[in-house]
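Provided herewith is a single structure, encoded as structure tokens, for subsequent inquiry.
With one protein chain held back, the other chains of the complex are shown just where they sit.
Note that the chains take the letters A and B in the order they are written out, and that residue 1 is the start of every chain.
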Amino acid sequence: MPERYVPNEAVTHGDGGTAALAMAEAETLEGGRNGRGGSPRDKPRSLWGDAWRDLRRNPVFLVSALIILFLVVIAIWPQLIADGNPYRADLAKAQEGSAPGHPFGFDTQGRDVYTRTVYGARASITVGICATAGAALLGSALGGLAGFFGGWWDALLSRVADIFFGIPVLLGGLVFLSVVTSKTVWPVVGFIVLLGWPQIARIARGSVVTAKQNDYVQAARALGASSGRLLLRHIAPNAVAPVIVVATIALGTYISLEATLSYLGAGLKPPTVSWGIDISTASTYIRNAPHMLLYPAGALSITVLAFIMLGDAVRDALDPKLR
Amino acid sequence: MGRYVIRRLLQMIPVFIGSTFLIFFMVYALGDPVAAMFGDRAPDPATAARIREELLLDQPLWKQYLHYMGQIFRGDFGTAFNGQPVTELMGTAFPVTLRLTLVAIVIEIIVGVTLGVLSGLRRGRALDTSVLVFTLVVVSIPTFVSGYVLQFLLGVKWGWVKPTVSTDAYLDELLLPGVVLALVSLAYVTRLTRTSLAENARADYVRTAVAKGLPRRRVVTRHLLRNSLIPVVTFIGTDIGSLMGGAIVTERIFNIHGVGFQLYQGILRQNSPTVVGFVTVLVLVFLFANLVVDLLYAVLDPRIRYA
Partner (left out) sequence: MRGATRAKWAVGTVAVALVATACGGGGGGGGGDGKGVLSSSWGDPQNPLEPANTNEVQGGKVLDMIFRGLKRYDPKTGAAEDMLAQKIESKDQQNYTVTIKKGWKFSNGEPVTAQSFVDAWNYGALIDNNQKNAYFFGYIEGYEKVHPESGKASARTLSGLQVKDDRTFTVKLNQKFSTWPQTLGYPAFAPLPRAFFKDHDGWLKKPVGNGPYKVESYTKGSAMKLRKWGGYKGPDKARNGGVDLRVYTDNNTAYTDLQAGNLDLSDDIPAAQLKNAEADLGDRYINQPAGIIQTLTFPMYDPQWGSEKMAKVRQGLSMAIDRKTITRQIFQNTRTPASDWTSPVLKADGGYKSGLCGKACEYKPAEARKLIKEGGGLPGGKVTVTYNADTGSHKDWVDALCNSVNKVLKNDKACVGNPVGTFADYRNQITAKKMKGPFRAGWQMDYPLIQNFLQPMYYTDASSNDGKYSNKEFDKLVDEANAETDRQAAVKKFQDAERVLVKDMPVIPLWYQNGSGGYTDRLSDVRLNQFSVPVYDRIKVGS
């Protein structure tokens, strides 16, 4: 790198910044120390404790958490709000609009769209949550390590991520899912994790690289903190924000990806009921029967909305700089 | 810096080998392409056996792979099943997709960063909320749905644009497909910009800059934006590769004869020379984009140095 960057560093960050950062750092360090002590009196002073206190007062968090809770309950017990049968088909009513007892109308097969939308929550939410969780864990772990240790680790992990990145989603999906014949959601989840982790890893690596340069990290290192401690206590909380943002949006795209895979015949398979399957079928009928698309797509949007809002709130609460 | 670049270039070699082998393996796993050449009819065993022999399909995987790599180093990417050299296919497909990707990236940057900056500077206000809602709606609609809907509305119902792209794929024709392709990433760019801007807005160096009496405009552009764009640049860099290879659905809907189109056909026909060749080039594009992103890091954030 040209040398001119070296003096720049001093100029930009030499004045004013250090003190505030040091304070923030001190706060975090203290929180960490007390947290380890584990006495109830100290709990609210830990980072996650603070976050939780913030979250409880945040209306955005409460609303989104309620929506998600509702969705999860529906996903587990769909019969609570839908007493129909998602498989019952009356082909004679194919694509008809709403009718008494069938508020959302019928799909191409003459099935009740309302019932299918309710029952579709289970598969779609399972895919979304599990795939995001898997990809985020794997991606941030690998990316974080790569960014923190640099050198060989970085090179190796980044290159492996590159290899996975190079594979077109469609090719991967068709191959992976044609080899696996299981009709459950797990192959789809596994495939999305496999394909999704490099993106998270890159983001995580990028933010760890940035966070690592911060003065409070240097300070902690100078104070003799171990690598693990540095990474978990000092860097992770500051680097986790972009990962959460990307992961929450990714959750939405993963649910959509499941739909795209279904569209190509490689996604979830019947008799599983999912929003993805229904959206992909409905999309070509958009002119004749937009209601077939509207309801499952609407449910998908609400789910995504809830998760992004939740992610946003958590991110704000976690970021010591925004407090 | 020079040494860093050379090291990165050297690292590309194992990635190149790894990904070509992975792709080769995947196409191989899809199975024997010969049966499909005969349509709905059982292949004549003698002819099928000869075709397999000519395509080296009767050899073990590693031998096929070595043979293929040997060809590549001689600049020969093999021949598609319809008798056309893959290099010729690439020559027509890549420029088209490159244009499409450019259009999409430009849209992403202009619209995404602008929206992100606007909402980042006005966190919690009405504008921020509407941008949030907009990105949510966009991200929750699968590409094939937004593609079909926009194509139908703009191309057929209102007749504002041509619904599909001609073989020449002029830039103006690529506008609508570019928007569709950019939509999902647009949400990422907007949200990333917003988040990182809001974060940096409270950073001390910004406070200092304001305190020094610098005009707001200068603070935002020189100090705030420059530092906030790092995650955005990372994202766009990684996005180039996925946009080029991930345009399969968009290219299919708008009948663009680009990389996604050829890949799709190649996959459906299990034509390994086409698929492996195209993906190999995509991987290279992706690797270079990554390298450029990492170098840009240093330009944008002076705290980062590469030795």
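Methods note: a residue touches a chain if its C-beta (ideal position, glycine included) is under 8 Å from a C-beta of that chain, and two chains touch if they have at least 3 such contacts.
Here the structure is a predicted model, which is why all the values come from computation and not from measurement.
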Contacts of the hidden chain among displayed chains | A, B
So which of B:P33, B:P142, B:G178 or B:P231 would be touching the chain we can't see?
-> B:P33
Considering the complete complex, of B:A49, B:V111 or B:L214, the missing chain is touched by B:A49
The missing chain sits against chain B at residues 30-33, 35-47, 49-51, 54, 80-84, 88-89, 92, 148, 151-152, 155-156, 158-164, 166-167, 172, 252-255, 257, 261-262, 264-265, 267-270
May I ask you to list the residues on chain A that touch the chain which is not drawn?
-> 85, 87-89, 91-92, 94-95, 108-111, 174, 177-178, 183, 264-266, 269-271, 281, 284-285, 287-288
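One rule holds in what follows: only the chains that are shown with their structure count from here on.
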Give, as an integer number of Å, the spacing between the C-alpha centres of chain B and chain A.
-> 21
Give every residue of chain B touching chain A within the complex, in rising order.
-> 1, 4, 7, 11, 14-15, 18-19, 22-23, 26-27, 29-30, 132, 136-137, 139-145, 148-149, 152, 184, 187-188, 191-192, 195-196, 198-199, 202-205, 207-208, 230-231, 234-235, 238, 241-242, 245-246, 248-249, 260, 263-264, 267, 275, 279, 282-283, 286-287, 290, 297-298, 301-307
How about chain A: which of its residues touch chain B in the complex?
-> 1-2, 5-6, 8-9, 12-13, 15-17, 19-21, 155, 158-160, 162-163, 165-172, 174-175, 178-179, 199, 202-203, 206-207, 209-210, 213, 241-242, 245-246, 249, 252-253, 255-257, 259-260, 263, 276, 279-280, 283-284, 286-287, 293, 297, 300-301, 303-305, 308, 315, 319, 321-322
